[in-house]
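Following this message is one structure expressed as structure tokens.
With one protein chain removed, the remaining protein chains of the complex are shown where they sit.
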Amino acid sequence: MLKVGVVGATGYTGEEIVKILTAHKKVNLTYLSAVIDKEEPISGIFPSLRGKTDLVCKKPNADEAVAAADLAFLALPHRVSMEIAPKFLKTGRKVIDLSADYRLAPDVYKVWYGTEHKDKANLTIAVYGLPELYKDAVRKANLVANPGCYPTSIILAVAPMVKSGAVDESFMIADSKSGVTGAGRKADIALSFGEVNENLKAYKINEHQHKPEINKILSEVAGKAVEIVFTPHLIPINRGILSTVYLKLKKKTDTKAVLTVYKNFYKNAPFVRIYDEGKLPQVRDVVNTNYCDIGVKVTGDTAIAVSCIDNLGKGAAGQAVQNMNIMCGFDETEGLKF
Amino acid sequence: MLKVGVVGATGYTGEEIVKILTAHKKVNLTYLSAVIDKEEPISGIFPSLRGKTDLVCKKPNADEAVAAADLAFLALPHRVSMEIAPKFLKTGRKVIDLSADYRLAPDVYKVWYGTEHKDKANLTIAVYGLPELYKDAVRKANLVANPGCYPTSIILAVAPMVKSGAVDESFMIADSKSGVTGAGRKADIALSFGEVNENLKAYKINEHQHKPEINKILSEVAGKAVEIVFTPHLIPINRGILSTVYLKLKKKTDTKAVLTVYKNFYKNAPFVRIYDEGKLPQVRDVVNTNYCDIGVKVTGDTAIAVSCIDNLGKGAAGQAVQNMNIMCGFDETEGLKF
Amino acid sequence: MLKVGVVGATGYTGEEIVKILTAHKKVNLTYLSAVIDKEEPISGIFPSLRGKTDLVCKKPNADEAVAAADLAFLALPHRVSMEIAPKFLKTGRKVIDLSADYRLAPDVYKVWYGTEHKDKANLTIAVYGLPELYKDAVRKANLVANPGCYPTSIILAVAPMVKSGAVDESFMIADSKSGVTGAGRKADIALSFGEVNENLKAYKINEHQHKPEINKILSEVAGKAVEIVFTPHLIPINRGILSTVYLKLKKKTDTKAVLTVYKNFYKNAPFVRIYDEGKLPQVRDVVNTNYCDIGVKVTGDTAIAVSCIDNLGKGAAGQAVQNMNIMCGFDETEGLKF
Partner (left out) sequence: MLKVGVVGATGYTGEEIVKILTAHKKVNLTYLSAVIDKEEPISGIFPSLRGKTDLVCKKPNADEAVAAADLAFLALPHRVSMEIAPKFLKTGRKVIDLSADYRLAPDVYKVWYGTEHKDKANLTIAVYGLPELYKDAVRKANLVANPGCYPTSIILAVAPMVKSGAVDESFMIADSKSGVTGAGRKADIALSFGEVNENLKAYKINEHQHKPEINKILSEVAGKAVEIVFTPHLIPINRGILSTVYLKLKKKTDTKAVLTVYKNFYKNAPFVRIYDEGKLPQVRDVVNTNYCDIGVKVTGDTAIAVSCIDNLGKGAAGQAVQNMNIMCGFDETEGLKF
């Protein structure tokens, strides 16, 4: 059994990773930590874990963590992960980082996160953990940069068409709608029930910190620099992202032909479900799962793809466990068919 | 005092019209009807109206309605309005129809509503009741076709740019997010709380019955046939529509310049509020009002405009009363600054 | 492997039973039926089941059902179950009925459900499937009447104190708050999002059809006829019931002493979690589980107990599977520790 630790276990993502791992057959959960007032069993902090684990959540201590776990999930704020990850890596531990710290080139990172990158060495060995695009690299990785939730929903919806060369990349639109847990568990008036409930808003139009991550990966897929216009919206639901992407086609085609492109692209992807013509996915069908459901409609010279994920599932914790399964030679779906 | 009736008073739109009219200084509410089991005071059906009006809601009777009111709001299902409206018009009454029956040419109507139009004569005299575009015509109209909620939110966000000629009309996108009351008050599993809550979905991609209405008006504004790709989404809120429109610009410009186009276009529109650069509207700021709030962001050669309305306010009942004010020479804002 | 069928698989409860059974190690799901327009894989009706089962959902056919399954879950409307159950029972099949048809004496049933009971013979052998009170009887049962959701939440919160004899039964109050799925999946304006969202209401005060069921069982526990005042409330959440019960104590005591009564009463109940003094349960901690969480506070001569369940979990599908586990000699928790 693999000994696994979760650093940052009391956020929404950390809680979700712990829930998944308590039911995972190939690992032992051996370490939990978070910035907390007093150390206590995680089931005291999250009563929903009662009866599943009695493991105590400790205050942060990197040495303790390294000693206790062969593989660590870092569910930490940006800028913090890059200070912890090296301690695991230099002792041969594997790391799956859910922050943005290992997703971008150092110069881009500095622009978007306002600070010099502190672990450029490991940045060069980090693998982007989107298994549908980089499974072979993930298999060999010691450090995986787990994708953001918006990027996961958008890249999976756009990649097959960009790869196919059928798209005019000069005008691609991604209009994303996200639930609230995507912003993490924190005290923030903008995330309070009274502000979010019965409200809709767009924010950070084409200025969201996930933009460079999306364009970096889409450019790798396209084999050239491409950019997509990205507008995030905040929706009053707990979990789920629905992204509606608009792609201009070089030549007219039909929905059936485009669906074939998607189905072929994902024929070996156990967690991507392509819908048949005339059907569209809904968030309710992916919540509490690791699936990304995609439906497509072609009208005139525009292809519209709708993708749905659970931002805490395929958008974070579920995908992180999927990456662990691949890194460690487990069945890719182990612990993820709940 | 103008004698006013509401035919179809028990739907969400009818209820809202009644609420507004009970506080309107220039009219007397003299007639209410709906398909109901027993006639009773409307305040018995909607307790929130207690203390505001004791008017009895009758079962439908066109002659009674015509006799009782100088102006009628028809808050009826599509296909029903065109059977009632003529009876008011031939006796010189004014009619504001909130259905789609007088918004489209007969051939287009047949395609989208599946039936031959039954009142082609009055169709020719109907005026599209979007005051920001057609105020002079509304002023002289006896029959106003009150716009749909999606079209109101999209047309107001797109018209200034299309009119300005700065837009490449070959690729315009409207991604709309709507609350649930837009679908009306009815028994429908798809609208039940258990299906809508904690869910997001896109539906009828570029096949929604509001599509021809949007493109008809945008083409009139453009002075040529144009089409916008329209994707509606259902969001778990009661009231409100947020439309995010993506417009490709013929030449690069900046947000400030585009905002000037909007501010000039709406300088005489009391119910359109254009936000300053860097600010975006939210649904919560227009709910229970007749305002349409619009914010803009330009990035590269794309202009993104975000518009917010209350689908029952500016998207239906509020706009209908605004049209009445204009048709009858009242202050355009009378009864609408609640 | 036990062959299991679900009759009425497309309601909220049926869907939940199917979800649980697809992950249950001791059973094969061999039959599904519902009143549907066309027979298709259940995963086509509930996309969330894609990848979990390809079983086709048939139109109702009792003979087919009896032939296909050794044990049947009846997730049917009241009055329908009593017409189907006998067909399974007379061939030696086991039945777990989730309707109210086998919970009440025939005379009481007639009063509350407005019709003569059609299967009085089997009514005499039906066992009330609340394992925390009747586990031995469930073990031997061929027909289990699965409790209602309100009764489960209230009886589990009241039984220990009534049993202890410390309560003045002349004034017991149960104030219950329920999510919307408790009313089932149906087209009903009163359950539409626009009516339920941002609303709270009490309904059927002490006249709810679950009242006789609650009082029947509490009287069995008390060993004499007792009645509790029961007020149900509808709350805008999908899943969950929180019941707040108020019990007058014969003599003053404290929270700690009362908690001891609860902990002893449930010491062998794997799905009842009693909270420590000073802590209270929340619905979020039991949603998507089979747990009933209970917290207690004593003030003056009143004991207040708060119980939380998932109305589709411990309140319906989860408890039904728990009963199956007991009836069939499986581990009581098999398939229920998700």
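As written, the chain order gives the labels A, B and C, with residue 1 at the start of each chain.
The criterion applied here is as follows: a residue touches a chain if its C-beta (ideal position, glycine included) is under 8 Å from a C-beta of that chain, and two chains touch if they have at least 3 such contacts.
Since we're looking at a predicted model, the values are computed, not measured.
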| item | value |
| --- | --- |
| Per the touch definition above, residue among C:Ile84, C:Val138 or C:Val306 touching the missing chain | C:Val306 |
| Listed residues C:Gly129, C:Gly240, C:Gly315 or C:Gly335, member touching the removed chain | C:Gly240 |
| Touching the absent chain when the full complex is considered, from B:Gly14, B:Gly148, B:Pro281 or B:Gly315 | B:Pro281 |
| Residues of chain B in contact with the chain not shown | 23, 46-48, 50-52, 198, 270, 273, 275, 281-282, 284-286, 288-289, 291, 293, 337-338 |
| Contact set of chain C toward the excluded chain (per top definition) | 171, 173, 175, 177, 195, 197-203, 205-206, 227, 229, 231, 233, 235-240, 242, 244, 246, 248, 280-284, 287, 297, 299-300, 302, 304, 306, 308 |
| Contacts of chain A with the absent chain, listed as residue ranges | 12, 180-181, 185-189, 191-198, 236-238 |
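In this section, only the chains that are shown with their structure count from here on.
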| item | value |
| --- | --- |
| Relative to chain C, chain with the most remote C-alpha centre | B |
| Rounded Å distance between chain B and chain C, as computed from the means of their C-alpha atoms | 45 |
| Whole-Å gap separating chain A and chain B, where each centre is the average of the chain's CA atoms | 39 |
| Residue list for chain A, restricted to those that touch at least two other chains | 198, 281-282, 284 |
